[in-house]
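Sharing a structure with you now.
The complex appears here without one of its protein chains, the remainder shown in place.
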């Protein structure tokens, strides 16, 4: 069942997502003892103008 | 209050989303005994390159 | 891949969740044309003191 | 740690998101007693055709 | 439609959540120009042992 959701700023290449999905799934399988087939990873790009820290949009920095 | 969130790969037509929203709301109202007016359905399209099973991106299959 | 997330106030019985999971999955399969095996439904109970409409907690109504 | 996620229909300007991020962060810091640096606000635009109330898509109203 | 989701460590009192829900809703209504009746705030407590920064669980700090 594990569902892993990764929110990052845009800019990761397809190859980076491919490697990340593999590495995260390996961690969940090896450490969390979940079956690989039941492990899902979902990426969500969050634009800098949609993300704020300490009250300031990242796109304004 | 029920909020239902549906994540699917892109490709569903407007008509399919319309029917799905209706069918899911009916289920929540009839089985879950929630008022229809208070029942929300939100669709989120997840691109195949943002979704992995067993460590492999769906867009690579 | 469809992942459906249902947030409701507590109070639904196990039997109601069982029926809701079945009805929602049927809708996703029949209308959304997704395979049943790849369709997941997750329930999340949200306590009334953790939910507000129009600025007022539901537990205060 | 506070993470605040704001889902709204599209149409808010960059300036509105800037003000909203500031006002929400202030509330979390002043009322919730969280440090500003550790407070994050994420905006997600939800298109009207992806959002239904009472079983009807908002884009059909 | 705005749905605001607030994830914080446990420890906020009912009164703090009440004030936060009010302040956040006011911000969404005044700045985001959404109707109060259509604005929802949901709180989710995240235990420190379920939250990590820089790879370390907050409960280990």
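Order of writing sets the chain letters: A, B, C, D and E. Residues in each chain are counted from 1.
As a working rule, contacts are C-beta pairs under 8 Å (C-beta built on N, C-alpha and C of every residue); 3 or more make two chains touch, one makes a residue touch a chain.
Worth saying up front: this structure is predicted, and the values here are computed from it rather than measured.
Mapped onto subunit A, contacts with the missing chain fall at residues 1-9, 12, 16, 19-20, 23-24, 27-28, 31-34, 46, 51, 53, 58.
Touch with the hidden chain on the side of subunit C covers residues 14, 17-18, 21-22, 24-26, 36-37, 39-45. One chain is missing from the display, and on subunit E it is touched by residues 7, 46, 49-57, 59-60.
Quick note on the criterion: only the chains that are shown with their structure count from here on.
In this structure subunit B contacts its sequence twin subunit C using mostly the same residue numbers, the overlap exceeding half. For B-D, the matching interface among the pairs D-E, A-B or B-C, defined by over half of the contact pairs being the same residue numbers, is A-B.
Mean C-alpha position of subunit C lies 20 Å from that of subunit E. Touching two or more other chains at once are residues 7, 24, 46, 51, 53 of subunit D.
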